[in-house]
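To start, the structure under review is shown below, and the notes come after it.
Note that this complex is displayed minus one protein chain, with the remaining chains in position.
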Amino acid sequence: MTLPVSGMASLAWPHPDLKDALARLRGRSPLVHCITNAVVTNFTANVLLAVGAAPAMVVTVEEVEEFVRIADALLVNVGTITVPDAEAMLKAAETAGLTGTPWVLDPVAAGVLAYRTSVVAKLVRLRPTVIRGNASEILALNGLNGGGRGVDSTVASADALPAAIELARSSGAVVALSGKVDYVTDGQRTLSIEGGDELMGRVTGMGCTLGALIAAFLPVSVSPLMAAATASALFGAVGTDAAGRAGGPGSFAVEFLDRLSTIGL
Amino acid sequence: MTLPVSGMASLAWPHPDLKDALARLRGRSPLVHCITNAVVTNFTANVLLAVGAAPAMVVTVEEVEEFVRIADALLVNVGTITVPDAEAMLKAAETAGLTGTPWVLDPVAAGVLAYRTSVVAKLVRLRPTVIRGNASEILALNGLNGGGRGVDSTVASADALPAAIELARSSGAVVALSGKVDYVTDGQRTLSIEGGDELMGRVTGMGCTLGALIAAFLPVSVSPLMAAATASALFGAVGTDAAGRAGGPGSFAVEFLDRLSTIGL
Partner (left out) sequence: MTLPVSGMASLAWPHPDLKDALARLRGRSPLVHCITNAVVTNFTANVLLAVGAAPAMVVTVEEVEEFVRIADALLVNVGTITVPDAEAMLKAAETAGLTGTPWVLDPVAAGVLAYRTSVVAKLVRLRPTVIRGNASEILALNGLNGGGRGVDSTVASADALPAAIELARSSGAVVALSGKVDYVTDGQRTLSIEGGDELMGRVTGMGCTLGALIAAFLPVSVSPLMAAATASALFGAVGTDAAGRAGGPGSFAVEFLDRLSTIGL
């Protein structure tokens, strides 16, 4: 795919680059070290297994340094952070910097709560490969007040796009901005990704799980920007497909895993 | 609905008051701060999303005071309590007292284990708006020995009704007593709620999730008694409906979420 140097292209399944990246993921089965929140651990692991990756949740400060050295990618999600979690996250992120392990930061509810916001600020300085968040979180991280209300975004994703681009430039991370339309940007190039369904907002942790999927694509993608774009586009396509088969949020989650395991095969 | 000043009325879907309360819940989407047990976090969040509420699990003592001030209601469930959890729960409950935020206490296995029983006693003194438990737990809280066996109730709910009424009077909380028949009482008025299905006992955390649903109804109900009654009646109706479509406990949980998201629409 030819990306414009600046400006915005859009990406959607079944673009051949996406199918190639998915085939590489399934071939390599990257080991994704997840330090994520208590609400979504099970679903995150199941999404990673469904797509063909190998999840592992190793969460204690005594073990994370050793495990980051084995893992192909790392996810840090602060959704239900505690003080011991923060220690483990910071140690894991530091280690990823030393080993060159690509990692995703998901700053759930940053800007809403002071403690986690301070931890997230430290994590951003440890140079995540990708930051994934909703509009409120990205605005907060960019030093603005997003008026966030818990974990929901109260701002449309397009409104936060300038902040996302600015944050990408200042942090060095690719920023994946989730919303009705997803955007991914490295500060120079920006892609928009459509897809998904309203039902995705009725299942807990879909955004968190997208962060995990981006982590899984990092080791098999040509760039962090393409990893974030690929995961987002795949997520949207599977979400649209699953919603068409579902009778509500319960069956949606089941269909999502089923479709994710077979898409493109 | 006209409630008798004393004595027992019964309530069942689709009573118009229930439909109105559900419509108000969906319109307002109350933010429910959950400090709940590790087994049910995911299902609890999904039930709250399915009904139309906004769940958020914020669990560390550094953050709960700040978050209770934002939330519309609070749930405290001691199912897998640890010492740091207890600190966070007590701080959250104290804050709810200051801010007037309505909150639900779910005293899982109180009376069975000394440590949590002592924490629950402190929580009761912080004046929960609603206490939800099974017969053993309510008996234990009322200073009796329920002969509890883990998290299961070994006593029929009707046998614990006098204790529930007494507990409501002494604590100032509405007591929601779960069992084959559910009862809710504020010490003066008592309502019985039928519905539900045997399959609900084969899915973990249905009772815990009912506690969360009561919390979600508190900000949109005319009284804590009606919030507890509405949540219980809705739970029973959705449970009966889902059981009729399910082939076992796995599909029951899926159907429960699907039906909860569409009931009354």
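As written, the chains take the letters A and B, and residue 1 is the first residue of each chain.
The definition used in the following text is that contacts are C-beta pairs under 8 Å (C-beta built on N, C-alpha and C of every residue); 3 or more make two chains touch, one makes a residue touch a chain.
Just so we're clear, the structure is a prediction, and the values are computed from it rather than from any experiment.
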Touching the absent chain when the full complex is considered, from A:L11, A:A45, A:I138 or A:V184: A:A45
Per the touch definition above, residue among B:P30, B:P55 or B:G79 touching the missing chain: B:G79
Absent chain, residues of subunit A that touch it: 31, 38, 41-42, 45-46, 49-50, 54-60, 62-63, 66-67, 70-71, 84, 253-262
Contacts of subunit B with the absent chain, listed as residue ranges: 37-40, 42-43, 79-83, 109, 112-116, 149-152, 201-205, 246-251, 253-254
